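Every protein chain except one is present and positioned as in the full complex.
For reference, chains read A and B in written order, and residue numbers begin at 1 within each chain.
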Amino acid sequence: MIHVNMPNPIGGEHWGFWIALYFFLAGAGGGAYLLSVLYASESLRRVRQAAMMAFLAVVLGSGLLVLDLGQPLRFLNLFLSGFYPSSVMWTGSWFLLLAGAALLWVFLRPASRAAQLSAALLVALVVSYTAVLLMATAKPFWNATPLLPWLFLASAATSGAALLQLLEPNERLKRVLVAMAFVELGVLLLHLLWAYPQAAASVMALLAGPLAWAFWGFLVLGWALPIWLERRTHLAAAVLTLFGAFLLRYFIVFAGQV
Amino acid sequence: MPKPNDYAILFDASRCIGCKSCQVACKQWNDLPAEQTQNRGSYANPLKLSGATWLKMNFWEGLKPDGDPYFDFTRGSCMHCTHAPCVASCPTGAMAHREGGVVTVDQSACIGCRSCVQACPYDAVHFDEAKGVVSKCTLCYDRISNGDQPACVKACPTDALTFGRYQEIRAVAEERVRVLKERGYPRATVYGLNELGGTHVIYVLTEHPSAYHLPVALKEAEKRAGTGWLSAGIAAAILGAGLKFIVERREALKGGEK
Partner (left out) sequence: MIAAVQEGKLVNLEGDPDHPINQGALCSKGQAARGFVQSPYRVTKVLYRAPGSDRWEEKDWAWALDRIARLIKDTRDAEWVETDDLGQVVSRTESIATLGTSVGSNEEAYAMSKLFRALGIVYIEHQARICHSSTVPALGTSFGRGAMTNHPIDFRNADVILVQGGNPAEQHPLTFRWILEAKERGAKLIVVDPRFNRTASKADIYAQIRPGTDIAFMGGLIRYILENKRYDEFYVKHYTNAPFLVNPDFKTATELDGLFSGYDPEKRQYDTGSWSYQVDENGMVKKDMSLTDPHTVFQLLRKQYERYTPELVSKITGIPVEKLLAIYDLYSSTGRPDRAGTITYAMGATQHTYGTQHIRSYAIVQLLLGNIGIPGGGINALRGHSNVQGSTDFALLYHDLPGYLGIPTGDKPTLKDWLESKVSKANNAPSANWWQNYPKYFVSLLKAWWPKVDPETAYAFLPKLSPHKGGVPDKSADYSHYAIFHAILEGRIKGLIAIGQNPANSAANANLARKALDNLKWLVVVDPMETETAAHWKRPGVDPKAIQTEVFLLPSAVWAEKSGSITNTGRWAQWYDKVLDPPGEAKDELWILTELVQRLKKMYAEEGGPNKEAILELSWWEHSEKISEEVAKEYNGYDLTTGKLMAKFADLRDDGTTACGNWLYCGAFTEEGNKMARRDPRDTHPLGLGLFHNWAYSWPANRRILYNRASTDLTGQPRNPNKWLVRWNPKEEKWEGDVPDGTAPPEKALPFIMLPEGVGRLFAAQLKDGPFPEHYEPWESALANLISGQDKNPVCKVWVSDLDVYGSPEEYPIVATTYRLTEHWHTGMMSRNVPWLLELQPDPFVEMDVELAKSLGIKNGDWVRIKSARGEMRAVALVTPRILPVKVGDKTLHQVGIVIHWGYQGGNPGDSANQLTPQALDPNTFIQETKAFLVRIERA
């Protein structure tokens, strides 16, 4: 059977660089806050610091999202047009709004456990809804497996930990980072294998096609290298991990649209 | 299920000659611009739907088991699904069902987030760069609400396209399949009766839909999203708890050692 169909050219995506960047910011900032609540809630200073990082990530990220809209000035329609719970983007927009408010609350009242926990819940929703957003589409690379939320959460943990390491390196964070990095890789490989029958073009684009630079870049520079470098320099490892986390979001977003 | 009195279009592939009148009629009526194209070894052009191309013909060629060639033609455009994933994913309600089952986007309310673009399994919705909103086939809502036929239906030289009420159109389609089976097309079938709650554009095909890369067994967007939320919830719980457990246990051990 001969039927000519082109894969979508790289550069023609509907969700591109800015979306990938937003995913990364939300993941890193959100992950930092979640980890601080899980492991450092006794240090109000750290919680406050993490809340500020997450807040900035949410604000900056939301800014990117608004600018990326086809009609940025109409972004208020997201909140004023009614209830669309079936739309993951709708629920996600509310999560972002409420998470921002909650993080601000934490920043102002870091001691309040209610603030910390409600912000943690909302931040967790912000980190994971992006994966659900992708899963709810028709793109086989995104919807063929239930693993994207696992991937995004694990990535949020590694990049959040890396972010915190940049400020105050400690042993516990390092262990979290390494453990989650392995989970992240395992989930990624499993996802690629599982999705292959339905999304062969996407998987091949990653392994040997126009997105291979991002995939292998992530694997080598953003995953393997930091683990190896970790003993010597926390700084370089953290930076590389963050870079790797961005590459991961990038190639997940782009591969889905091939 | 579409309602009996809903609008519907029937595309009968057994009468289609791939002449692209419908493609041009859509452009003429909707004043859509032409795209820059290249011949990549096919009669089909443009190769994909876009903000400027709401309807295209697909070409399929090969050899039948008896050694004679075949040259089949199918239509690619919005199917106006009853459980349209584009509607489900729209965060502002701009993409919505109108009267008669027609799905259109209100371009004055659309914020250009492109969720619908990603949600469509037929690749039928696209972003219009110039306007900053999405656009797609409107089932010529402006014509049919004035008692006229959609432009593509009127244009078709061989009556491969017909327009009417869903009940009649479906009956015509099923009768046509019966006749085709008598004429030596045992795999003739109607496509679109069950997909996404039943589509308002249905096809009579002489081969199984998968031969034409048409998706079968589609999941609704809400279901996909639901799976996503569930997965996210489980992931967060397990990863969070798992992390906490592992790290605290190690510390407990370490502490124990101390």
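Criterion: contacts are C-beta pairs under 8 Å (C-beta built on N, C-alpha and C of every residue); 3 or more make two chains touch, one makes a residue touch a chain.
If you're wondering where the values come from, they're calculated on a predicted model, not measured in any experiment.
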item: Sole contact to the chain not displayed, among B:R40, B:R178 or B:K244; value: B:R40
item: Contact set of chain B toward the excluded chain (per top definition); value: 15, 17-21, 23-25, 27-29, 33-43, 45-46, 61-63, 68-73, 151, 154-159
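Rule of thumb we're sticking to: only the chains that are shown with their structure count from here on.
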item: Chain A and chain B: spacing of chain centres that average the CA atoms, whole Å; value: 29
item: List of chain A residues in touch with chain B within their complex; value: 1-6, 8, 14-15, 34, 38-39, 69-72, 74-75, 77-78, 81-82, 84, 86-90, 93, 124, 128-129, 131-139, 143, 146-150, 153-154, 157, 172, 175-176, 179-180, 183, 256-257
item: Contact set on chain B toward chain A in their complex; value: 40-42, 44, 47-48, 58-62, 85, 88-94, 109-115, 117-121, 126-128, 131-134, 211, 213, 219, 221-222, 224-225, 227-232, 235-236, 239-240, 243-244, 246-247, 250-251
